[in-house]
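Take a look at the following structure, please.
Removed: one protein chain of the complex. Kept in place: all other protein chains.
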């Protein structure tokens, strides 16, 4: 990954930030057209009305303008200033209301009175505006003129998919969501990391052990639709993976476990996070909140955890206008990308090895051990002996690394030496 | 359960208190005739000399009067004042002894000098009196006239049995013992709770999932005899159950585990006690003391734990004249009965369910979820989603409740909603 690519991540986030996304509509398509400058994302369209398990793909929503204007002609709330001002999926409306009538359609955060909240109403037809609580309190009695220039009509839901083929058909699945308007950490950090990680993998196409699939979905309905269309394939082919979300802020890394709690995805994530930082947050599946809900649903049971920095709902900026471009940083995105690369490297190298020699080999013969034995040298190359001691055809490399309490990438460097000297071989399994 | 019934519990205990019970004899029969005013208990008679595994049913013991009289004609120890004064199973005796000779037959508690101890000698023919240590010290030198008007002759051992049939032949077994003279907590609280719990179940005969069997047995010999006569049936049919004892005092609830330690009876009791009080005593099988010893013996291995308030031997009043009507209370009995009802309700509702829909259902469609999504509402109906997430055909309801850390009765109320909306179904297993 070049420095240039690293700087590009924040730039991509900045470009995507102003776009008004929702679970359907042109905002998603515009987002994908920009991502396609980096990776050849396949764009799928699913018609409104399509059934997906217990759900139906809703009508497509688009919005051009929306405002609340006072009697003096001032736009006191203006979609042009922030797309958070409009409740997502608001139906078209034009009319004049008293302040009291209007207030039934206003959403604020009394405890965060300067912030605009993010509100949606996908499955019940209504309209509404979101605004700072303090601003609402400044509104004077009188009539207000409302205009919502939106459309909610049959159309389609858009999602993106991108695959980097590996040697095996077994897949590692990365899922991120693309349905939120102008908020930086939740959600743009996810698609941005996914895009650049996918981009970095393109050079390795055909040479990785696993196939990597990247999904850019509207949250919930998108994941459910995707699963419903691909269920049998997913069950056969998904080996591990993660939802990537809320990963651009400067908080500690967080991992939310799969429902089973002990899948390969859990083992990989907990190992990597433990070794790159001793201070990460570990969440149980009960704390779930994003599309891991669908991937882990009973009967679906795909081993998909969720990888984050500050978990959704745990930070005050969550789902407000304060989740802006200042809340995420290029450095945090770079760290997160490195972490995701570690996850994948761990999947790639997590083989099972078996010793070729019975008993300890004579390491000195191979230049792996000093041929003089002195009291103060006895611990030398201990690591080689420890790795060898667990190359037993049973422990995978993650298990070896856990037993000897070293990062798997340190263990792998020993494994390479041992393979070179034909002291171990890959176990068939 | 009506308030009237609740008050009746203490009244029943008061009526049974004065009766002189032992492991055989008319006291047990009189006790049963009073219990039969509440439930149609079947009374079984097992002849003396009947073999029961390593044991033989002993001769029947009855007593009419017993006293120690001084030279002035004063009854210094008098069975008519307390049936604890006579060692249970004392053989008939009449004679005059010096104080020193008499003392070989006296039992006192030097560390609780005002209390009369409870002493038995079922399997070795002897006679003896129990008295307060302080009273014994007041006895002056001289001759004492002893009269024990008892009989110890072939007869029979009496036990009671009562069954409330359910839909399944699988049984929940409640065992309580009826062999102690005038002591309130150990033992009358047990038979009283068993009687009233059985009585409350009579209305549900045929409609419960499990069959409920109530045994009123002389401790040890009664349980061993019952098991020896019913071994094959018990092994096939007993699904869970409890010994009920020492359950009328105002101490904390206590549970003593089965020998295996992880049976359904253990899981049910620990879940219920955790959720009705965070402060209960949990005992391992090593602390056993009552008929759970027999039910859990190697090769018998019935999953029978023991449910108590203050465990036998842990309270100073245990097996003394201080275990009297003041030591138990109507309120404690009522709480205990409610707790036992919770145990049974838990057995009754502990099914395994499985989701009907793949992925999360659209809860809004069923009125189970608010169709507007706001930051401060996101946790709404979390409980429904959590219950659904573990209706996977694997977790029984107890396991679901443990995972999401809620009482099973709360989980059951969610289950009922989900069943109503055909979102889950009973798993066949």
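Going by the order they are written in, the chains are A and B; count residues from 1 in each one.
Please note the rule applied: a residue touches a chain if its C-beta (ideal position, glycine included) is under 8 Å from a C-beta of that chain, and two chains touch if they have at least 3 such contacts.
The structure displayed is predicted, hence computed values, not measured ones.
Chemist: Which one, B:118, B:174 or B:390, makes contact with the chain that was left out?
Modeler: Considering all chains, including the one not shown, the answer is B:118.
Chemist: Which residue among B:289, B:305 or B:361 touches the omitted chain?
Modeler: The single option touching the absent chain is B:289.
Chemist: With the full complex in mind, choose from B:46, B:131, B:300 or B:333 the residue touching the hidden chain.
Modeler: Among B:46, B:131, B:300 or B:333, only B:300 touches the chain that is not shown.
Chemist: Applying the definition given at the start, please give the residues of subunit B touching the unseen chain.
Modeler: Counting over the whole complex, subunit B touches the hidden chain at residues 53-55, 87, 107, 109, 117-124, 126, 220, 223-224, 227-228, 231, 259, 285-286, 288-289, 293-294, 296-301, 313, 318-320.
Chemist: List the subunit A residues touching the unshown chain?
Modeler: Output for subunit A: 354-355, 357-362, 364-365, 371-376, 378-379, 385-386, 388-393, 403-404.
Note that only the chains that are shown with their structure count from here on.
Chemist: Please tell me the distance, in whole Å, between the geometric centres of subunit A and subunit B computed from their C-alpha atoms.
Modeler: Averaging C-alpha atoms per chain gives centres 56 Å apart.
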